[in-house]
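Some chains have been omitted; the remaining ones sit where they do in the full complex.
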Amino acid sequence: MHVRTFIDEMERLAPSILAEDFDAQKIGLIVEGRPEISRICCALDATPHVVNKAVLASADMLVVHHTPLWTPVTMLTGRVADLMRALLSADMNLYVMHTNFDHAPEGVNDALAELLSLQNITPMTLGCIGTSVLSAEEIAKRLGGHIRLWGEVKKITRLAIVAGSGFDPVLMEEAKEKGADAFLSSEMKHSVARMAPLPCIEATHYALEAPAMQRLATRRGWQYFDDPPFNKIIP
Amino acid sequence: MHVRTFIDEMERLAPSILAEDFDAQKIGLIVEGRPEISRICCALDATPHVVNKAVLASADMLVVHHTPLWTPVTMLTGRVADLMRALLSADMNLYVMHTNFDHAPEGVNDALAELLSLQNITPMTLGCIGTSVLSAEEIAKRLGGHIRLWGEVKKITRLAIVAGSGFDPVLMEEAKEKGADAFLSSEMKHSVARMAPLPCIEATHYALEAPAMQRLATRRGWQYFDDPPFNKIIP
């Protein structure tokens, strides 16, 4: 398949028009490799580990959620040089779907809702609210790691979820107004926790977003590389 | 004591010239109450709970680390109105020491270093590095709560500490260059963890900064109000 054909397919899946403004020039074909692609791999981040595995797998295309070139560069040195060298030397393409995939139907938040078996979904500006029958312990189990509670979470009936770094006060107010009992996201800040209008559940960024990339890979028959950041609780 | 005298004392303790630029107009006497003060209380944050206890204690002055008026306001409504009403009705003064106290000798980072028994201290742009004999478990115990490890922390010899939200890539590079084996701070972000040049230990913002306020209160004979945010790990 020509890379153009692949891009057209991805654009149908997660149209770039759905992306936030800050993603301009940071989604789509971020590194251009060979034009003809047959072997596609997928991961959440283009880490050195992931890129190495993709090279070993002779991938022509790597699809990720987070661009490795977020800050515009005028120099390719250090880690960035190493990563770009690995990709470019292998003539591998790198394709990024970020907030366009967050917002897309069947995208990041939808995958998370599915993983948590949410029912009767109400959309929010970002993420959604759904009826949950899971306890906090079961949520942790589904997400495959520990979670952290901010505020006492009693019975959860309606759970708001925002994959990624979604503890935004405005979004949390929206969740409360729309009837949520708890708010699941990642990267809680002290100042935000202090003013949270509803109990919050903090998971890791990876745990909330990786399922969407894994599900995408499975559905498309791509190889998925799991590479969670090392993370361990000392109680 | 007149409030002017008190301010002069505090200014000697944590000179406002030490504060970061973003703290302009956000430290010092933030709410002005009665000019004569005799009863002083102290906490990390001016939460409703803390202010209520200060009112019950008939405090004339409340000293905190984080201003409750961070974002400039043109309206006093909702929680802000309630908090300001509680303070103003009681004629209580509110005094804030933020990054000036972070940087001050005997300040926030010094108190944290002392709590963790760091030796042979090397200063950093913010925070410091010291020799530690504590294991991760012992660090968690001293801080009074769980910690989270990002990256495998083996034996720690030299520990970098930055109270507050200090996982800044530039600061982490500085720590590594100055010989640190691990970096302790709060509010880790996924994108930063991915590129961390050394293993990181994440505690809560409260656990890292409250000790300094508590120590200050003890030394000065003020009443200290502990009010950690509700926080619980589900493994």
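In this document, chain identifiers A and B correspond to the written order of the chains, with residue numbering beginning at 1 in each.
The rule we apply is simple: contacts are C-beta pairs under 8 Å (C-beta built on N, C-alpha and C of every residue); 3 or more make two chains touch, one makes a residue touch a chain.
Remember, predicted model here, so these are calculated numbers, not experimental data.
Summary of assembly composition: all chains derive from one sequence, 2 are present in place, and the complete complex in the structure file consists of 6 copies.
Please note the rule applied: only the chains that are shown with their structure count from here on.
Between subunit A and subunit B, the superposing rotation on Cα atoms measures out at 180°, rounded to the nearest 5. In terms of their C-alpha centroids, the spacing between subunit A and subunit B amounts to 32 Å. Against subunit B, in their complex, subunit A makes its touches with residues 45, 47, 66, 70, 79, 136-137, 139-140, 146-152, 165, 186-191, 193-195, 204-206, 229-235.
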